[in-house]
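The block that comes next holds chain A.
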Amino acid sequence: MSEPAVWLYWSSWPFLLGGVFFFLAGTIGLLRFPDAYSRLHAVTKADTLGLGLLVLGLCLRSESWQAVAQMLLVWLLVMASGATACQLLARYQRESDTDSAVSRPRAEPFHNER
Partner candidate 1 sequence: MSHISLYLLGGVALWVLGLHALMTQRNALRRIMAVNVMGSGTFMVMVALAARMTPIDPVLQALVVTGLVVAASATAFALRLATTESPVADVDRERE
Partner candidate 2 sequence: MNAELLFDAALILLLLALAAATLHTRKLYTAIVLFIVFGLMLALTWARLGAVDLALAEAAIGAGLIGVMLLAAFGRSGPEAATRAPPAVLAASVLLCSLLLVLFAQGVWPLANNSAPVPELVNSHLAASGVSHPVTAVLLNFRAWDTLLELVVLLLALLGVRQLHSPNMNLPAAWPLLQAWSRLLAPLSIVIGGYLLWRGSHAPGGAFQAGAVLAAGAIVLRLAGLLPPLRWNWWPMRACVLGGVALFMTIAAAGYWLGSGWLDYPPGLGKTLITLIEIAATVSIAVSLSLLVVGDTREITP
């Protein structure tokens, strides 16, 4: 391996480890947070960042520019679909919350001010 290649290889480690850390944090948030909104928040944001760091780290290790471009495209697509899915799920959750608050006004005192 030439000198810059070795340097690039080692400099990818912080990115990869950071990516793994954010994935772990997002998963713990998914398992531990109380309601749907905070779970969505944990999963989509942390996983997007985690995947971004992972892609950056793998880009530093990759052999060709074509592979780099493909990985960046994948990241872009996952980021966009994650954001869209998060919005759709949150909206579904809000509508079902509103429905249950309308049908059972006394059941959840927290929603009474609406």
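By our rule, a residue touches a chain if its C-beta (ideal position, glycine included) is under 8 Å from a C-beta of that chain, and two chains touch if they have at least 3 such contacts; residues count from 1.
A quick word on the picks: all candidates are chains of the complex that A comes from, given by their letters.
These figures come from a predicted structure and were not determined experimentally.
> For chain A, which of 1 or 2 is the touching one in this complex?
Candidate touching chain A in this assembly: 2.
> Which chain A residues qualify as touching candidate 2 in the complex?
Interface residues on the chain A side: 77, 80-81, 84, 87-88, 91.
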